[in-house]
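Heads up, one of the protein chains got dropped from this complex, but the rest are sitting where they should.
This part shows chain A:
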Amino acid sequence: MLFGGREIMTVETATETWVMACSVTQIPENGGGCVLINDEQIAIFNFTRRGEWYATQNLCPHRQQMVLARGMIGSAGDEPKVACPFHKKTFSLESGQCLSGDAYEIKTYPVKIEDGMVFVSI
């Protein structure tokens, strides 16, 4: 599949479809970046401090804004989270639950790193 002249590689395994999203160097350490996969905006987070990668929808459910990748990440207790830049609602990067007391939920996706590339399962 082609997008903007770039090829997006998909690898199918028995249960999941892993899509190559970007290279690890394209996402800042302890920060996020947004990738476009099949017309869908996905936020990828390089949580260097925890040695983890996370992926969520880029859309903030509060006012439906495509911005979560630009949010600050951090932790609440042990729970990794991202804060929307607009109104600072926070969402768990693991469960997708809104942690600031609202009933919102965001989609999260499995991520894996292979050969310096980031793969997301959608």
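Quick note on the criterion: contacts are C-beta pairs under 8 Å (C-beta built on N, C-alpha and C of every residue); 3 or more make two chains touch, one makes a residue touch a chain; residues count from 1.
Note that contacts and distances are computed from a predicted model.
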Of the listed "Transketolase family protein", "ABC transporter ATP-binding protein", "Nitrite reductase large subunit" or "Sarcosine oxidase subunit alpha", the name UniProt assigns to the chain that isn't shown is "Nitrite reductase large subunit"
Given that one chain is not shown, which residue among A:18, A:47 or A:119 touches it? A:47
Could you tell which one of A:56, A:90 or A:108 touches the chain left off the display? A:90
Absent-chain interface residues of chain A come out as 3-4, 6, 8, 21-22, 26-31, 33-37, 41, 44, 47, 49-50, 63-67, 70-77, 80-81, 83, 85-86, 88, 90
